[in-house]
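Below you'll find the structure, written out as structure tokens, and then a few comments.
A single protein chain has been removed from this complex, and every other one stays in its place.
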Amino acid sequence: MSQTTRSEKKRNQILPAIIFLIPGFTLLFVFFLGPLLYSFRISFYQWNFAHPDRSVFVGLANYITQLTNPIFHRAILNTFAYTLITVSLKMVLGFFVALVLNQKIPARSFFRVAYYLPVITSWVIVSLLFMYMFSGMGGLVNYFLKDVLHVISKNIMWLADPILALIPVILVDIWKGVGWATVIFLSGLQSIPMELLEAAEVDGASPWQRLIKIILPLMRGTIVFLIVVLLLGGLNSYVPFQLITHGNPMDQTHSILTLMYRATFTRMDFGNGAAISYLLTLFVFALSIIQLKLLNKPIGE
Amino acid sequence: MKRSKFLYKAVSVLFLIVGLGIVAVPIWYMVSTAFKPQTMVFEMPPQLWPIPSTLKNFVKAVTTDHFLLYFWNSVKVAFSATILTVLVSSMLAYAFARLTFPFKENLFYILLLGMMVPPVMLIIPQFIISHNLNLYNNLWGLILVYITMNISMQTFLLRGVFENVPRDLEEAAMIDGASPFTIFSQIILPLSGPGLAVVVINSFLYSWEEFTWANVNIADSANRTLPIGIALFQSEHLTEWGQVFSASLIALVPVIIIFLLFQRYFVQGISTTGIKG
Partner (left out) sequence: MKKSYLFVLVSLMIVMSVVLGACAPAATPEPAAEAPAEAPVVATEVPATEVPAPVAIRYWHTMSDAEAAKLDEVIAAFEAANPGITVEATRYAYGDFKTAILTAIAGGDVPDTARMDIAWVSEFASQGALMQLDGAMPDFDTIAASVFPGPLSTNKWDGHYYGLPQNTNTQVLVYNKASFEAAGIAAAPTTMEEFATVACALTDTAKGTYGFAEGGTYFWAPAPIFYAMGGKVTDPEITTATGYVNSAESVAAFTMLKDLYDKGCLSPNLLGGGIATDAGQGTGIYGMIIDGPWMVDIYKGNYPDLKYDFALIPAGPNGTSSVVGGEDVVILGGSKNAEAAQKWVSYLMSVDTQKALAQVGVMPTIASLTGDASLPAYFGIFMEQLKTAQARVPSPKWSDMDNAINNAYQRILKGEQAPQAALDQAAAEIDALLVK
């Protein structure tokens, strides 16, 4: 294409681009960016939610309060550990389930629905059930370990321990999240031409070779998408922490967002709540940029 | 060759069945609890099926309050939000995948920001806006916010899908004088079935189960959605767990239907590159 036609083509695309972008960005500006800036402002105040005019500007005090709070540090640690473990396990398990479900096997639709079911179950109920399964008084897990496998002699008080209490939180997320990763992987697998795999098979490539040489490289986009989305979801995790541990024992099992909820909706301290959100958002933003740079080709090229 | 393939499949199925066991335990708990008369009592060793079992939780859940109305409101909200999310995010994704325009990267990062922010931090300003636009107490207030909170991720997903659509078809069409709109609706969308199916499934699930925004934006019980209705089985001192469990089971049905309908799009064979076939 010559230089002139290319620039002409570009110019021709501006009007269509505006039309394609307008509905989405109108919504984003009204319901997302506006609110985002409003919260940013709150984070610099000792905010009075009933009478904003009585709020006191405190500069970075809310940020400093959080950054020097040991409970916040612990929450960061919990959130990172949780994210690292759940994202990697969901990726690996989801990928293998998708590979298996992508074959022509008996009762494929049944398996697909069965593996997707956990995704759609109610968080409230599932968290409650995991809590009961990990009950320190003869829950299913203790029963299994003590009376079936005989590996422990005394019931373990899972939820009374700051580290052990995170196990049901992590497991419930993996249990609930593998199905979603599977669905994304399954749809990504569709972009791999069958002919390519068949040709490789004819050439005598083992399933493992096909996986490494063909499937993984071609699934790059899907993998990038999943890593980004799952990481963001993990760092923004709230529900399983809130419903299973409530931060107990001794405020050692919070996630960043359970602290944000507590600051905002229990303690009515909107300024600190907003500051926590922004600390998280800034971190996540930086992380996403790094991820996208490492994993993806630059957009618009 | 044939034999090893058979073995490979057998191992796969075995893997699936073992996994199914793990998936099934909490679900079995969930179902059997809904049929228990005394819901929050878990026997050890576990019973396979609660004796006595009862349907009373389901009957009570459906007949209490305005369960059917809440259900219907949720259907309206989830369908509208899903259709509009698919439309809006596929338009955005097309622009980012194929068109050239100024500030493209900046706009894309603004869009991505939508995935990074915890939605709760926006809830109060969103409420103020909703109130000023007369969307308070209105199902449209839910629908518009659900689309907004969901398009970032879905656009991100679809951009990747659209980029995988081979360019040769488009270029041929462009030479024939087709506009971007024609290319979008006649070429890109039809070739992105699996991706769009995922967007439908994601959007429906999100708007079907969203709770926090629905709880603050709707005060009139005639406009409440199902998650709020289910939460109402929990009053301060007394939670009707039997009804919570049975209502939650009922709430699964529409999502399963949507999933069943759309998962067909990612059955191997209608690969996006299989244009010639």
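Letters A and B mark the chains in the order given here, with residues in each chain numbered from 1 onward.
The definition used in the following text is that contacts are C-beta pairs under 8 Å (C-beta built on N, C-alpha and C of every residue); 3 or more make two chains touch, one makes a residue touch a chain.
Keep in mind it's a predicted model, so treat the numbers as computed, not measured.
The residue from A:Phe20, A:Tyr45 or A:Tyr82 that touches the chain not shown here is A:Tyr45. Contact with the omitted chain, checked across A:Thr83, A:Ser122, A:Ser135 or A:Ser191, is made by A:Ser135. Of the candidate positions B:Ile110, B:Ala173 or B:Ile250, contact with the hidden chain is made by B:Ile110.
Considering A:His73, A:Lys213 or A:Lys293, the position touching the chain not shown turns out to be A:Lys293 (whole complex).
The residue touching the chain not shown here, chosen from A:Ile22, A:Met157 or A:Ile227, is A:Met157.
Seen from chain B, the chain kept out of the figure touches residues 37-41, 64-65, 105-106, 109-110, 113, 123-125, 127-132, 136, 211-212, 215-216, 219-221, 228, 231-232, 234-238.
Contact between chain A and the absent chain runs through residues 34-35, 37-38, 40-41, 44-45, 48-57, 131-132, 134-139, 157-160, 165, 245-246, 248-251, 264-268, 270, 285, 289, 293, 298.
As a working rule, only the chains that are shown with their structure count from here on.
Distance between chain centres (mean CA atoms), chain A to chain B: 15 Å.
By the touch criterion stated above, chain B contacts chain A in their complex at residues 8-9, 12-13, 15-16, 19-20, 22-27, 29-30, 33, 42, 44-46, 87-89, 91-92, 94-96, 99-102, 104-105, 107-118, 120-122, 124-126, 128-129, 133, 144-145, 147-149, 151-153, 155-157, 159-161, 163-164, 179-181, 184, 194-195, 197-198, 201, 205, 209, 230-231, 244-245, 248, 251-252, 255-256, 259-260, 263, 265-266, 268-274. Across the interface of their complex, chain B is touched by residues 9-10, 13-14, 16-18, 20-21, 23-25, 27-28, 30-36, 38-39, 49, 93, 96-97, 100-106, 109, 111-126, 129-130, 132-133, 135, 138-140, 143, 147, 175, 183-184, 186-187, 189-194, 207, 221-222, 224-225, 228-229, 232, 236, 238, 257, 260-261, 264, 270, 273-274, 277-278, 280-281, 284-285, 288-289, 298-300 of chain A.
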